[in-house]
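One protein chain omitted, others in place.
As written, the chains take the letters A, B and C, and residue 1 is the first residue of each chain.
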Amino acid sequence: MTEIVSLEALAADVAPGQSLAVPVVGVSMAATAALIEAGARDMRLICVPVSGMQADLLIGAGAIGEIETSAISLGEAGGAPRFNAAVRAGAFGLRDSTCPAILAGLLAAQRGVPFMPIAGIVGSDLLQVRPDWKVIDSPTGEPGKVVVVPAITPDVALFHAPEADRAGNIRIGRHRELAGMAYAARRTFVTVERIVDRNLMETEDSAAGVLPSLYVDKVAVAPRGAWPLPLWDEYPGDDAEVARYASMARSEEGFRAYLSGFLSQRRKVA
Amino acid sequence: MTEIVSLEALAADVAPGQSLAVPVVGVSMAATAALIEAGARDMRLICVPVSGMQADLLIGAGAIGEIETSAISLGEAGGAPRFNAAVRAGAFGLRDSTCPAILAGLLAAQRGVPFMPIAGIVGSDLLQVRPDWKVIDSPTGEPGKVVVVPAITPDVALFHAPEADRAGNIRIGRHRELAGMAYAARRTFVTVERIVDRNLMETEDSAAGVLPSLYVDKVAVAPRGAWPLPLWDEYPGDDAEVARYASMARSEEGFRAYLSGFLSQRRKVA
Amino acid sequence: MAAERERRELLINVVAGLLDGIRHVAVGASSPIPAAGAMLLRARSELEGKPPVRISILGSQEHNFFTNGAIELFDCAAQGRVDAFFLGGGQIDGAGNINLVGTGAYPKSDVRWPGSFGSAYLYHLVPRVILFREEHSPRVFVPKVDFVSAAATTPEVKRRGGPYALLTNMALFDFDRSRGGFALRSVHPGYSSSDVRSQTGFDYVEPPVVPATPLPDAQTLELLRGRVMRELAETYPAFARTMLQAA
Partner (left out) sequence: MAAERERRELLINVVAGLLDGIRHVAVGASSPIPAAGAMLLRARSELEGKPPVRISILGSQEHNFFTNGAIELFDCAAQGRVDAFFLGGGQIDGAGNINLVGTGAYPKSDVRWPGSFGSAYLYHLVPRVILFREEHSPRVFVPKVDFVSAAATTPEVKRRGGPYALLTNMALFDFDRSRGGFALRSVHPGYSSSDVRSQTGFDYVEPPVVPATPLPDAQTLELLRGRVMRELAETYPAFARTMLQAA
């Protein structure tokens, strides 16, 4: 059953070498700071299906051993400087992907099958750099070549959401890829803005937007836990802060200065 | 975009020989009556993943040319008499399945891939009677034998739900297999208890339980449209009526008498 | 009526025992005895301070932890998140295979049953599948099923799931997966091991002395007749009513 723990306890339970799945909406920047504080290292990051400042911070902090992603970008603020530098330096294992392939790999894990077929992709050089992807003749149904990708089973899925209830049910709204991460992962850790007393599963309408506690191992409260990224229905992104990061992180020293400020800022909130 | 039409117009737009996907929760008994009134015949019924009185009525009325299902049963009221009689008589093509295989076939259509792998099933005689299912060696990921099933693309998906809004968005709550049917199908027809003026996509909570109008071709209003079956949040099943059906439908004559009463009853409601 | 209640209470108590140690059990629709067994286990675990037991009852609003539609039970089993499930069968054979399709030649079965439901899948994926069939007769327990809806053992593939026990009105059997067959564990009061032998169409292992299936003790009966029946009434009002009226 779901445990309600402190942010520190949540972060401390991710071991070096483990794979960590993170989303693009509902990013737990609070847990990211806590992971860095806890000295996370050699993590295998799985971006579902892309990432931005969260991945760049973890990379810059030296926490990443391998990364699987369809893209790392700061959006309006431009390229991800620590990612780009680390790629040029060959600082970690790089598994370039394409969005639906990451989602298909997670679905294979959700379904308990070793692989998942996926439309498109043929002709892409991704097939050259991903020898774990294969092109096969469809064994049944309409004949034709189909790409298949292996299951992705993250050790831990980690995200941030507006609310949990006391039982550990999480309100995710339409962001069903958050549920997909949890179904596929061995364990799921969630940070939330707040814990509510009502049962989120109570009505058909509210239950429709809920990840059941069955899939949730740990919950920690982290107010403004996505900052400076946005959280739906709660707060917009702090674009100026992301731009400030983009500018400072261009150099290693600038990144260090930003990171130290970011960690103490997050400590103040917590 | 979604058209709002009469029940008769909705039923008239299902052509002989077409495949029709129907669910186990959110059954449109109103459209079933309208289809029978319209003289539906040679339909290929796809039960998602099982059916009961709806399939049995269509079978008894001679509307079914082929049926794909994991089971046909009247639940507490026992076996489905017209189904059982028709199977013994070889009255239609029978494609026996198992629940997750039907859902996997629909998912393949949703994903635009020709097939879908599925766990389990090995050793079942279903593999003998379903030559379209294959056992393959997994082409990637963990080695092992895996069953694959072909895509199922229904011509029409048909179900009943509590509400549509004016744009054709449908409130389905947690019953996501209804969305799955619609994603997979070429066209989707929905009957509803009522059409509401508010936008069902308005809030994150309400949107989470909505099938978007993008997938909905026709909507018809049919009050108590699932009767005598239940509709979540609206009314319980009329178990006495289903039991009366089960008893009458044991004979061909009894079935005829029941059907005639059922059709005039439904006409009165409409 | 009182005898019928006792029969059911014995079965519910056996079910609770078979489920001991699980975290999540799923129960099919219209399965009041398995559901009551699961509720008895949940109540006991709570009283004894053991880890909580989660019960999913298909089709129930109250006992529904799922929000992803019809596939979720199957996905959940595939992920190893369902520890126990119940299956029945029009026919069950000595190898543990079950038939939910029909008798005679397929497809024009002599007797047609509803169909395989999710059995072909769940039998592979749920570690503790309890075969529950009240009618104990040679027409149910056959040497070889006419149609294998779900196979009990498949050495050609890795699987975590399969039969764990078979519970009937007369007896309780264990299933030995390495051997692929049943062994009589106990016979319910009122029957003898030779009654069981004569009513079972397949062969099975039998210990030299066959114990009687234990009756529920006083504390269990109190739980069962109180809290468990109240909880059960939310999902199975008719069943709970009969049980209470018989009291």
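Here is the rule we go by: contacts are C-beta pairs under 8 Å (C-beta built on N, C-alpha and C of every residue); 3 or more make two chains touch, one makes a residue touch a chain.
Not measured: the values here are computed from a predicted model.
Novice: What are the shown chains in contact with the chain that isn't displayed?
Specialist: Looking at the entire complex, the absent chain's contacts are A, B.
Novice: In the full complex, which of B:Leu214, B:Ala240 or B:Val269 touches the chain missing from this view?
Specialist: Candidates B:Leu214, B:Ala240 or B:Val269; residue touching the omitted chain: B:Leu214.
Novice: Taking the entire complex into account, which one of A:Glu177, A:Glu193 or A:Asp217 touches the absent chain?
Specialist: A:Glu177
Novice: Any idea which of A:Val5, A:Ala71, A:Ala167 or A:Ile195 touches the chain not displayed?
Specialist: Candidates A:Val5, A:Ala71, A:Ala167 or A:Ile195; residue touching the omitted chain: A:Ala71.
Novice: Of the listed residues A:Ala11, A:Val24 or A:Val242, which contacts the missing chain in the full complex?
Specialist: Looking across A:Ala11, A:Val24 or A:Val242, the contact with the absent chain belongs to A:Val24.
Novice: Touching the hidden chain in the complete assembly: which of A:Leu10, A:Leu45 or A:Ile118 does that?
Specialist: A:Ile118
Novice: Touch as defined at the start, partner being the missing chain; which of A:Val48, A:Ala61, A:Val192 or A:Ala222 qualifies?
Specialist: Selected residue, touching the omitted chain: A:Val48.
Novice: Residue by residue, what part of subunit A touches the chain that was omitted?
Specialist: With respect to the unshown chain, the touching residues of subunit A are 24, 48-50, 69-73, 75-76, 79-80, 83-84, 87-90, 94, 96-101, 103, 107, 118-126, 129, 144-145, 174-180, 232.
Novice: Given the full complex, what residues of subunit B touch the hidden partner chain?
Specialist: 1, 109-113, 179, 183, 201, 207-215
Note that only the chains that are shown with their structure count from here on.
Novice: Per-chain Cα mean versus the mean over all protein Cα atoms: which chain has them closest together?
Specialist: Closest to the centre of all protein C-alpha atoms: chain B.
Novice: Among the chains, which one keeps its Cα centre farthest from the Cα centre of subunit C?
Specialist: Chain A.
Novice: Please report how many Å separate the Cα centroid of subunit B from that of subunit C, as a whole number.
Specialist: 29
Novice: CA centre of subunit A versus CA centre of subunit C: separation in Å?
Specialist: Here subunit A and subunit C have centroids separated by 40 Å.
Novice: For subunit A, what residues touch not just one other chain but two or more?
Specialist: Expected reply: 111-113, 207-209.
Novice: Which parts of subunit C, given as residue numbers and ranges, touch two or more other chains?
Specialist: In subunit C, residues 64, 66-68, 78, 125 touch at least two other chains, as defined above.
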